[in-house]
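Complex shown without one protein chain; remaining protein chains in place.
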Amino acid sequence: MSYGRFLLKRGFQGILVVWGVVSIVFMLRFITPGSPVDAVAPLDASAELRQRIAEELGLNQPLYVQYLDYLWALLHGDMGYSYISGIEASQMVFTKLPATVELAVASSLVAITLSIPLGVISATRRHQPADYAATTFSLVGISTPNFWLGIMLVLLLSVEFGLFPTSGRAYGFIEAFRILAAQGVSPGLDALWQWLRHIFLPAVTLGTYFTALITRLTRSGMLEELGQSYVQATRAKGLPESLIRYKHALRNTLIPVITVLGLQLGTLIGGAVITEAVFSWPGLGTTLINAINVRDWPILQATLVVIGCGFVLVNLVVDAVYAYLDPQVVAE
Amino acid sequence: MADEILKVRNLTTRFFTEEGQVNAVEGVDFDVRDGEVFGIVGESGSGKSVTALSLIDLVETPGRITEGEVWYRDAELADEHRDSHPEAVDGDYVDVRQLPETTRRWLRGPAFATIFQDPMSSLNPTIPVGEQIAEAVEVQRRARANPRRTRSRTQGYGLGRLLIDSVIPSRNYVSDESHERAVELLDRVGIPDPEQRAEEYPHEFSGGMLQRAMVAQALAGEPDVLIADEPTTALDVTIQAQILNLLTELQEEEDMSVVLITHNLGVIARMCQRVGVMYAGEVVERGSLEDVFENPVHPYTEGLLGSIPDLEDPAPRLSPIEGNVPSLLDSEMGEKCYFADRCPKAMESCLHRIDERDAPSTLDGVDHKVRCVLADREYDESEALDGATAPEVTDD
Partner (left out) sequence: MISPRTLRNLRKELRSSALAKIGIVLVLAMLLVATLAPFMALHNPTNQNLEENNLPPLGFSRATEETTSEMQNGSLVIKNETVLVNASASHPLGTNSLGQDVYSRAVYGARTSMMVGVLGTLLAAILGVSVGLIAGFYRGRVDDALMRFADISLAFPSLVLAIALIGLWGRAAVDIPDPFVMLGVVDPVRSALGLSTGMPDSFVLPGTVIVVVGLVNWVWFARIARGEALSIREEEYVKAARALGASDLRIIGRHVLPNATTPILVLATIQVAAIILLESSLSFLGFSGTTLSWGFDISQGRAYLSTSWWIATVPGLAIVFAVIGVNLVGDWLRDALDPGIEGEGGV
């Protein structure tokens, strides 16, 4: 099978999963006690009014009609309007999305840049102080709830030393660049600086678990890889040790690490939800929790659909990278 | 008389395992001459593969080379180190083991190249075969272009350079020239359609083709000594012959010396000029092929040869003599001849350390050495050890 066909096949499977995601989100309403009308109607609403609202929301239609309507609307990017604020759900979700993506990307970058060298050092200096430090860090890191870590960081760095703001998001990353372009260097850099100050603690909070996890995976993977006979054979042909370590062993270590990361993407998004709650970060997580609490179905559905599709999309990318790195995957 | 390219003296490698110290290679001596194929034969567990790894200094923990010298003839290298490492230089020879580590590493490729038993596990599964061969070419190219840096600690290739190379995919350490050379080498070892095959991954090759590619990789450094560790064991019988032919052909054309390690006496008989027989970490008998195969002195060699009815049609596996190879655990090795427990001719004098002795040689200028009391005396039944089976009269 060629690489292109492999991607095509994966893409098709991805579309199936997206369809499943969308359907489950739709069904969620029917396995929930109570009616969406409750969220909209005033508490003392008459039966007549409730009837009218139900009709308006299309709840009187047969199930399959509602389902098809929902799918059809979704295909056109229409996810309904918030029951509470009346804002278009898709617009609401897409204005919140950048904050969450920024957070997830920033913490992944932190995690990847720290953890891979850490794992390599740990594996190549086995049973030395650096290894013990790295393994201890990774054990504590995967065992610490990130919301608590966030609170402790706020306690230490914000409350005690006032280094970082305790919560909120001053500017979006793109917004900061816009300011840079429109208002000149000084306000632009200031905006960027504010952006960095605000995202620092949330990114560290969310990134620590992944740093710890990838360090662990990289360490054990490197140890296994360095024990393979091809490493010895590669040494026998006189390659410098750094080349063997990084080009050969590390690359092969990262292949399974990437798969696990794809699977752990859910943890990243889940972690983002709770990190947003800790730092009042105005992203999808905060939106989701609010929507659940007030049963704002369109917003809830839109958030879940976006999260589910995001997961599928990123996993497609992961698959593509994986297959690029490990040609045997495509062949099988 | 031909000159020796390699003189191995008292090479000793131990493994320090949880169960105790394992004496995998025990005071091994042998010479390899210019342009010859020197065979090392022995059962599995006799220490022949560890000997190969010890030559190129690739014994991995818990193993360690504890003693011995590996004298390699290289006048230039000898001159270079005569002042800085006088103890490591003797005439035109350098003792590889006493050279600085970076120099030792740098010798892998131009001095010693290695072919391993299983080509599939000896190549990185995720990098195209051609690129892996080109790496071996490239490392020599860089070494020639800048010997100083190559012998420095980073060997001219630091992490920064690596990062750049990985970001620019076309680079990947390997230059275009090296890649071209790799394709040439693939062609040289008889791989059809080399351009195309160079881009393929190990799993797309058949076993025989992959072993050819391994040979190509070994040729990349234009080595003086090619160490082939069971190069045909993992292959089909028909393909074995092809690979052996290829090795013979290349050895003659490139004028290399080959150290051929195998358990297969037929391969030895077909390929080698001289041979060493290994048992329990020791070379128990060595000499010219004629001496060792026609007039074996050591009962172990005799047993090995006796197990093969016809050298042209050798049995693929050796287990000719009753009993097993000893465990090689230091605590269990003792003083007596390591073969004594299985030896049909064991005598009282075999209970002490047996040194290598001269045995009669049929060829001028070729030593025939044996680690057995029978080198200079006859078997005497009256001295036979209890439990030793009476020998069968072997007449050729």
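Every chain is named by a letter (A and B) in the order it is written, and numbering of its residues begins at 1.
As a convention for this text, a residue touches a chain if its C-beta (ideal position, glycine included) is under 8 Å from a C-beta of that chain, and two chains touch if they have at least 3 such contacts.
On a predicted model such as this, the values are computed, not experimentally measured, just so you know.
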| item | value |
| --- | --- |
| Chains still shown that are in contact with the chain withheld from the display | A |
| Of A:V93, A:L118, A:L213 or A:A302, the one touching the omitted chain in the full complex | A:L213 |
| Given A:G77, A:G168 or A:G266, the one touching the chain that is not displayed | A:G266 |
| Selected from A:A73, A:L155 or A:A331 as touching the chain missing from the view | A:L155 |
| Sites on chain A contacted by the missing partner chain, in the whole complex | 13, 16-17, 20-21, 24, 28, 32-33, 139-140, 142-145, 147-148, 151-152, 154-155, 159, 209, 213, 216-217, 220, 256, 260, 263-271, 273-274, 277-278, 288-289, 292-293, 295, 300, 304, 307-309, 311-312 |
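We adopt the following convention: only the chains that are shown with their structure count from here on.
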| item | value |
| --- | --- |
| Residue numbers on chain B that touch chain A, as the complex places them | 53, 56, 58, 60, 105-110, 112-114, 116, 118, 121-127, 132, 135-136, 139-140, 154-159, 162, 165-166, 172-173, 201, 203-204, 217-218, 220-221 |
| Residue numbers on chain A that touch chain B, as the complex places them | 228-230, 232-243, 246-248, 251-252, 255, 325-328, 331 |
